[in-house]
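Below is one structure; the comments refer to it alone.
Shown here: the complex without one of its protein chains, the others still in place.
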Amino acid sequence: MAEEKREWPDLAGRIDGERHILPVRVYHEDTDFSGFVYHANYLRWIERGRSDYLRLLGIRHGELKDQGNDKASAFFVVRRMELDYLKPARMDEALEVVTSCAETGAAWLTLDQRVIRDNQCLFTARVQVVLISQAGKPLRLSEHIRTAFSNADFSKN
Amino acid sequence: MAEEKREWPDLAGRIDGERHILPVRVYHEDTDFSGFVYHANYLRWIERGRSDYLRLLGIRHGELKDQGNDKASAFFVVRRMELDYLKPARMDEALEVVTSCAETGAAWLTLDQRVIRDNQCLFTARVQVVLISQAGKPLRLSEHIRTAFSNADFSKN
Amino acid sequence: MAEEKREWPDLAGRIDGERHILPVRVYHEDTDFSGFVYHANYLRWIERGRSDYLRLLGIRHGELKDQGNDKASAFFVVRRMELDYLKPARMDEALEVVTSCAETGAAWLTLDQRVIRDNQCLFTARVQVVLISQAGKPLRLSEHIRTAFSNADFSKN
Partner (left out) sequence: MAEEKREWPDLAGRIDGERHILPVRVYHEDTDFSGFVYHANYLRWIERGRSDYLRLLGIRHGELKDQGNDKASAFFVVRRMELDYLKPARMDEALEVVTSCAETGAAWLTLDQRVIRDNQCLFTARVQVVLISQAGKPLRLSEHIRTAFSNADFSKN
C-alpha cells in the first residue's frame, strides 16, 4: 500500500477538508450511441468516489466485518438514491467526483455526491448506504467509521 | 421485425394492460463480490424495460427525430431518478421489470418501474425522461408518443 | 423453475441439436459513442450464452462444488479467448448468440461461439473455460458435465 501510494499518489483521489475529490476520465465504455455518457455509468463513478473516500479514511472493504459473527464479511450496500442529471458529459472529458457526508445514523450514512466538469455541476446524487451482513441484516456502524465521518456530518452542527 | 417476433416472441417482453413486463436473468456480469447484484445494474435492466415498452408501442429509438430539424436524431435521456433498493437479487435468478407511465408532460414522461422476483418487490424507481436533440435541447413529445402513453397516464384520471 | 419456464419459455434460449442459441437485443448499455456496440460487450453476451447452455443442460452455477471440499463453491472461469470482430452491430438490433462445444478435457471445456444477425456472422470467439475452487485451484469436471457435452464434442469423432 505504502509503495503504491508513492507510485500513483492520486489513484484514490484526495481528501480536501470535509469532502473527497476523485478524478475520472470518460472512456469508450462510459458512452452510448447518443454520444453522451450512459446514465447508469454515473453510478459506477460515484461508487468509486465512496470507495476511495473510505479507503483514504482507513476503511477497507475487505476488512468490514459482522461484529456479532466475526467469521463473516460485511458490505456497504445502497438503500436509496436520488439522482439529478443536469448536463451531459462526453467522450474524453476529465471530470471530478466530489463526495461529502450529509448525515450519519446508527446503521447508515447519507452522502452528497456531485460530478463536475471545470466548475460546472453535471450530476448530483444523494445516496443512503447501510452496512449489512452476508445474510442481508443491517449492522451497526463501528465507532471507527462513525468517528471518521463525524467532522463531516453537518446534521450534527 | 415480424420474423423476429415469431422466432423469439418474448424478446421485448409483453404489454399487460397499462404496464409492460420484461423478464431478465441475473448473469455473472450483474453481480459483484458481495454475491448480490451490483446496484448500478438495476439501471441497465429498467432502461431495457423502458426501451422495450417503447418498442412494443411502436416507437423505435432510431426513428426519434428532432422535428424542427429533421436531419438530426433525438434521444430520450434520464433527467431524474428516485431509487429504492428493498431486497437483494442473486446470481441465476429470473426477475421481471414492470414499467408503467405515471405522468406525461409536454417534453417529458415520468415512469414507475419495479424489479420483482415471484411476487416480491426488490427495487423501485421513479424515472423522469426527456426527449432532447443532439445539441442537448429539450424537444416536444410527438402526438404519437403522447397518445401511446395516454391510457396509462393515471395523473389525467 | 418449472413455472418460470412456462411464463417466459425462451428466457434461457434453446438447444438446437449440438448447439445452443440465445437471442440478445442491443440496448443503450451495449453501444458506445461510435454508434456501434462496444467491443467488450460481446463478452457479456457470449457469457450469457454459456451460462444458459449450462442451465438448459441442467448445470446450475450455484450448484457447482469443489468435490474434494464440498463446503466450497466452484466456478467456471475463462482461461483463454480468441476473438474476431467481423462486422459491427448497432442499437436496437436483435441478434443471436450460438454456442457449441469444440473440445472437452479433464478440467476444461473449449467452446465455439458466434454472434449472428440474420444469417450474417458478426463476431466469433473460441473460449477455453476451466472449473476452479474458491482458492483458484483447477478442479476435474464432474461426469455429469462431461456427459452433457459429450454428444457435442466433435474432437472425439
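Labels for the chains are A, B and C, by order of writing; each one numbers its residues from 1.
By our rule, a contact is a pair of C-beta atoms (placed from the backbone, for glycine too) under 8 Å apart; a residue touches a chain by one contact, two chains touch by 3 or more.
From a predicted model like this one, the values you see are computed outputs, not experimental measurements.
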*Hidden-chain contact residue, picked from the options C:R60, C:R80 or C:H144*: C:R80
_With the missing chain put back, one of C:Q120, C:Q134 or C:T147 would touch it. Which one?_
C:Q134
*By the contact definition given up top, give the residues of chain A that touch the hidden chain.*
4, 7-12, 23, 25, 27-29, 44, 47-48, 51-52, 55, 60-62, 91-92, 94
*Interface residues of chain B (partner: the chain not displayed)*: 28-29, 31-36, 38, 40, 90-91
*Over the whole complex, note the residues of chain C touching the chain we left out.*
34-36, 39-41, 43-44, 47, 75, 77-85, 87-88, 134, 136
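Here, only the chains that are shown with their structure count from here on.
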*Express in whole angstrom the distance between the two chain centres, defined as the mean CA positions of chain B and chain C.*
27
*Multi-chain contacts in chain A: which residues touch at least two other chains?*
34-36, 40
